[in-house]
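Shown here: the complex without one of its protein chains, the others still in place.
By letter and in written order, the chains are A, B and C; residue numbering begins at 1 in each of them.
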Amino acid sequence: MKRRKFLQVAGVTTAGLAAGCGTGEGEKWLPYLVPDENLVPGVPTYYASTCRECPAGCGILVKTREGRPIKIEGNPHHPVNRGRLCARGQAALQGLYDPDRVSQPMRRQGERWIPISWDEALQQVSQALAAAATSGQDRVAFIGGADSGPTDALADEFVRSFRSSRRIRYEAFAHEPLREASRLVFGTASIPRYDFGAARYIMSFGADFLETFLSPTEFAGGFARSHGWHEGRMARFVAVEPRRGMTGFSADEWVAPEAGTEALLALGIANAVFRQGRARVTGGDADALRGFLARFDIATVSRQCGVASDTIERLAREFTDAEPSLAVSGGVALQHRQATQLNVAVHLLNAVAGNVGRTVTFPGTVWDRLGTFADLKGLVSAMDAGGVDVVIVHGTNPAFTAGAAGFASAFSKVQLKVALSSAMDETTALCDIVLPDHHPLEAWGLYTPVSGVTSVQQPASTPVHDTRQAADVMLQLARLANRTIGGGAEDAQQLVRRALGADANQELQRGVTTTVAAARPVRLSREFARLSFGPATFDGAETGLVLLTVPSVALYDGRGANKGWLQELPDPATKISWQTWVEVHPQTAAAASLHNGDVVTVTAGERSVEALVYVYPGVRPGVAAMPIGRGHTRYGRYATGGSNPLSLLGDVTDGSGALAFAQLRVTLTPTGRRVPLATTEGSPRQHGRGIARLAALASMGQAHEVHEPFTAAERRAIARADTAHREARYTLGDYRGEHPKWEMAIDLSRCTGCSACVTACYAENNLPVVGESQVQRHREMAWIRLERYFEGETEGTDFQVAQVPMLCQQCENAPCEPVCPVYAAYHTPDGLNGQIYNRCVGTRYCANNCPYKVRYFNWFDYGSPASPQFAFPGTLAWQLNPDVTVRTKGVMEKCTFCVQRIRYAQNEAKVSNRALTDADVQPACAQTCPADAITFGDARNPDSEVSRRKRDERGYHVFELLNTKPGVTYLTRVVHAEMAEAASGEGH
Amino acid sequence: MAVAVEPKVMTPRATPPTWAEVNRDIIKTLDPPGRGWFLGMAVILTGLALGALAWARQLKLGIGITGYTPPIFWGTYITTFVFWVGIAHSGTLISAVLFLFRSGWRSAVYRAAEAMTVFAVMTAGLFPILHLGRAWFAYWVAPYPNIRGLWSNFRSPLVWDIFAISTYLTVSATFLFMGLIPDIAALRDQATGWRKKIYSLLSFGWRNSNHEWRHFMRMYLFLAALSTPLVLSVHSVVSWDFAMGIVPGWHATIFAPYFVAGAIFSGCAMVITILVPLRKAFHLERYITVRHFENLAKLCLLTSSIVGYAYFTEYFIAWYSGNPFERSSFYNRVFGEYWWATWTMISCNVFIPLLLWSKKIRTSIPWLFVISLFINVGMWFERFVIIVTSLSHEFEPWQWAYYTPNIWELLIVTGSFCWFAMWFMLFIKFFPSVAIAEVKEALPPPGRTHAGGGH
Amino acid sequence: MTRTRVTIAGGVLLGLGAVLAGVSLARGQRPQAPADTTAAQVQWGFPLPPVSGSGYSDISAAVPNGPWPELPGRLRGPEQPIFYRHDIHAGQYRIPCLYCHNNAANSFTANIPAVSTCMGCHQFIAAADSLGNPNPEIAKLVEAWNNRRSIEWVRVYKISEHAHFPHMRHVEARIACQECHGNVQQQPRVFAVRDVNNMGWCTNCHMRRGVTRDCTACHY
Partner (left out) sequence: MATPPVVPASPGVVGVFDTLDALLLALRELKAKGFTGLTVHSPVPHHDIEDILDEPVSPVRLFTLIGALSGTAFGFYYAIGTSLDWELIVGGKPIVSLPAYVVIGFETTILIGALATVAGMFLNARLPKLRKAAGYDPRFSADKFGIVVMGGPAQVAAAADILRAAGAAEVNDV
């Protein structure tokens, strides 16, 4: 591990927090003792590992400079994410460098924490464990998160070695109902694997598969392949859910049934399939299903769900016409009393459409082995009864997510509570001893998200603090208690290397091994018939609004809450950051005269929380939605804003023992206060200005009228002038000779609005996190933002959502350039719109003159430790990219197509004297885009991918009539809906 | 304002003052200041200090302490900058243009107006620096030879500004001082002690001899001739700060004349605002007569209607062009979140000045004073509306926002008014605020009954 | 009156002359074709004409096994934990710069040699100076090595954070290290021969050699 010692050449340009002040007076250099062959100061080293921000287990490459991880990118060899990453994955770094991390072992005394030595801590814990083991069976409990591989096995072994079987893999989003449904319908209690790429027709019953559901990055890739317009074909996507979230934005059609009746709707459709004689099941199954489904008469269903019966008939027809199709369900938001039934129904729908084995397979996944909410409740009651002496919590925070199970009170009854946690979160705060855990980027492991995919996890950095990996701690504890586990392995590294076998090093380099696992064939079981199907019930007055608690794209189940990047990432649906809001339908709002930003008390029974009203056409009338993840009481400086809707829930479970996240009807009572929303949203409509364009599939192919702001004569004149200018330019000083022209193409048919690009940009370009108060003033610094416009009549469900990533367009005739008095903004030879931070004096004229409004100003000194607004406190500063200047106060900044990457690649190419190719340069946003919507390259090369996409018939430039000649070409998003025309035209 | 030493009321007499009286009365204004003057000065300096503190804080923490809300990147500072540049205009107009037109009534008022011009430019010049993100690098905007081999971008209207404003300051200051020389000589000949020394120095040994007058009058003529296009150019350049931008609501060819008219409009109003108390305090009723005010009022009326016409044209063209961005921007001006600013502007600049059609009001000093105040407010709001509402409602709907100035900006703006007032207060106590020589020119020379002055 | 005409004509001529002067001056500023670097100046840039002055020692007569160069009267530059003499290593013994600062060839940043690099030679080279008495400086090095300690060298050159200087590009372009760092091979103790953050000095060299002056070549 010495090769990653921090004995480095004195922080070679630690990204200039000292804001470049000439000579390094008195600065010290610390050379290596022995140079590390694969670490050259100034040259990045990459380590393959696995992202553990959620159970999906994406493969990552960690970019380190001088031994410090500074950026995470997807591992292109990895079958799950194919080199892409979501916002949460990008932000893992801020977990590693979390300024509020627990930096050494501590013992709690009342409310105070006293540092103790590792030895002392381990001694205490091991003795307690031994004592507990001697005093009886099952007196030790271990609560962990999703895990697999040797470390997972080790935990089991560890608990067993202390005569206990109480080991729970607790995930707040464990999708038990889906697993249970698989058992009931197909006899295998397993989470299916979905192939969105192959599906020609996708129907989602509230599964947010582009946000948090199972493996969103993987799904986004597949979804973009099938649903993204290609050669005139694209899959149709129907979102069936009472609340239309980010995933629903990509839908061609939104069907909003009464909350809790989705199961019935699904069964109704399945029934219709049979009645239309389109079912693809045969033999006994067919008869059984027909019989069962006949119970769900379409007229009745239509009445129960509030969905027209001909809609049901149509959906059935379309769903079976397309081959193969895919229906998904199991989203947390719709995890209500009837969740298992809903998943059963959707399984049946897939069965009758013949999708099972095609788009729906059962290879076995990491979720299969997760414990249920009921299991946790079992442990809670045991703890409550004093049946547990020692509890070890690792990598999960039930005190925050499982308040409903009464976790906290029972937990406090346990004699010794040990946290193997690197964060002082709610659960850790309740513990007696905290043995700080490595961050996944410091730890060893093998992770198998889906059987057949073994993803290695290795340290990319030496421990930032005095922490130890949980597995190591377990080994040491066992050793102290004279037990041998893990086959007597020394530490986790040994465990992993043993498991990898002889060619461990190659494995470590590649990061993942894939073996083709034959998906287990499944056959229909009849058990589901015993379930009782009906509308889900919700506690509370009939007049109340059904409360949907929605997992947050950024914060997941709340574990992302102490990461500034994620807190400041505008929610893709509402565009609000930092705050907790409650979504209400315009009609509901009008009736109760609620307005954006009104502070309301959300009351259920005697429990209540406060939230800000956001009037949102994406929820059904009679439904209110709140995001999960904020409202922490502990966990760190960034986490404590907002409120936690989970604290409203009672321990209601569904048939599978899962917590019913949707179980309440709530009332909203205004407090009379109003707070400006920390939103990036200006106007939610684009007023026909053709920024994010939609086109109906029907209108594609045939020459549809494209708005042309100039007459033919004008066009010729402009072209002549441009060529003249270009000719002139290439004879001028630095512009002489051949240069590439860097351009970008963004395919809106693929973009899902997931905002991974935004966080990637934060990570790559040292963007400061400015905080709630500044976002309320629209002072957020995101160089790339996602604009979300509603198109069409938003009163009903028949509207489209147009999303567009807006970043510097690198205009050839950039309006921002000529107005800068000091040439801080100018045009580079390779077609970039250069921005020289250290030359900028801050007149801000460029920003006024930018029609795309993509220039961002440093209102405060975010980069200087002396300043009250310092954005990189503590170890967060270690993440800063040394290749990018940290901007000082008073200067303008903006996207530069990651010019530092371009220059680096050019230098590399020159030194190893070969030609520069597009493959060498990828801006952070393009690199991470899970949907592969962003293409970057040299537009002067007609064969480059970007040139190809530029020539696409859907290509257009925003505000063409300004003749700014943008370097970013957008490709119109194609939708099945017919009303899309609304947004298609340039504003005229 | 200051109160004269002995408050004896002087009623305007039918007979014009003699040359001797002119000297006596005007030089009297330089008598040691009274309590009122010091009181006013105290208030002014306090305001100035507060403004300075606000700026210090802004320099330390960053310009973020203001209320700026992207995409409104320019706010009260630039608004006030344009306001002061506008104020600066009538001075030169009255002294130079009217001089060329040989309109005699200028002689009594032009000195005060010209002083106002100089100090207004000095105030305006502060704001481009004030509003910079990195004010300590303001000098980078100037094209000075430097070791980096970098120059400034002469395509940028902001660089034009540097040249226009600095030229204007230099030339108008020179013009003012040149006009002062004969008067300083008169002061010198009356003064005693240290004052005499200073005035002798400043008068360059002026002797009122034909050898001096001969060249002086030429020089004065040519300065006037040069100042006239300058005064028109300066506000045109300032207007191009906006017109050169592509922002809907800025990008209009009408801007230069529109701004120049507005500038003269606000300038004349400010002259009235200043002259009324000055005249009262110094008992200059015999020199600054109602006729002068009426003429100023007529100028206001004229320019007001030009400005009003410009407003109309803006809206008409916005509609007629069919350009959706322009249309939306102007619709938003009148009916959007900033309706209050727009309507303040229109009523103060177009409706209220209509009162001046009535001779009764035009010749009533109190009325004029009140109206002039309204016009000042209105013209500040005109710039606010042009700058802020346009920026708040640009091409990109996602980036529409609402901005209101906060306390720090207001402190600095107030400070700028105090800065202006301070200089003016000092001026009127050290130099004659009415031109001795030129007033005499307009009067019958001793031994004659009608003024044969002029050239 | 003739005087008048003359003066007028003079004024006009002055004006026109000025314009022409402007254009011609600008012409003169155009980057020239690359100045060819002689073989003597390539790679580690030695031998170069020795310079004299305070802080430099005269090594013109030095031969590898001869006596060490005289120390100049005054030493410039910051005092270092170990009195490592570039004039001996690089000057007298002619060790190429890149032998120790090898990363300059493949990275933005030139490295300070690792302790092991020093020990590479000094475990064989006796710790004794020319007069035969033990050399305390090498002793320090050995001591540090034995205690697995690194050595806290004092930094001499630092480029501002807002400028990015790719060493490898300049080495690859066969620019002598001395071009920027001065005749280090004559400096007993290294001192900053110039402010490397003087942008005009960078751009002048770039213009002389006709390479880019594009701002984003260094500033991003």
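What we mean here is this: a contact is a pair of C-beta atoms (placed from the backbone, for glycine too) under 8 Å apart; a residue touches a chain by one contact, two chains touch by 3 or more.
Here the structure is a predicted model, which is why all the values come from computation and not from measurement.
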If the hidden chain were put back, which of A:F223, A:W742, A:Y826 or A:Y852 would touch it? A:Y826
Per the touch definition above, residue among B:F38, B:F204 or B:W357 touching the missing chain: B:F204
Of the residues A:D384, A:E610 or A:D734, I need the one that contacts the missing chain. A:D734
Footprint of the hidden chain on chain B, which residues? 18-20, 23, 143, 149-155, 159-160, 163-164, 166-167, 170-171, 174-175, 178, 182, 185-186, 188-190, 204-219, 222-223, 226-227, 229-230, 233, 237, 240, 437-438, 440-441, 445-448, 452-455
Since one chain has been left out of the picture, which residues of chain A touch it in the full complex? 722, 725, 728-729, 732-735, 812-818, 820, 823, 825-827, 965
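The rule is short, and it goes like this: only the chains that are shown with their structure count from here on.
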With contacts defined as at the top, give the pair, A-C or B-C, that has more of them. A-C
Separation of mean Cα positions, chain C and chain B [Å, integer]: 57
Length of the line joining the C-alpha centres of chain A and chain C, rounded to whole Å: 49
Note the residues in chain C that touch 2 or more other chains, in rising order. none
Residues of chain B that touch two or more other chains: which are they? none
For chain B, which residues count as touching chain C in their complex? 146-149
As the complex stands, chain C meets chain B at residues 198-200, 203-204
Residues of chain B that touch chain A when the two form their complex: 61-64, 67-71, 73-74, 128, 131-135, 137-138, 140-141, 150-153, 155-159, 162, 241, 244-247, 322, 324-325, 328, 391, 394-401
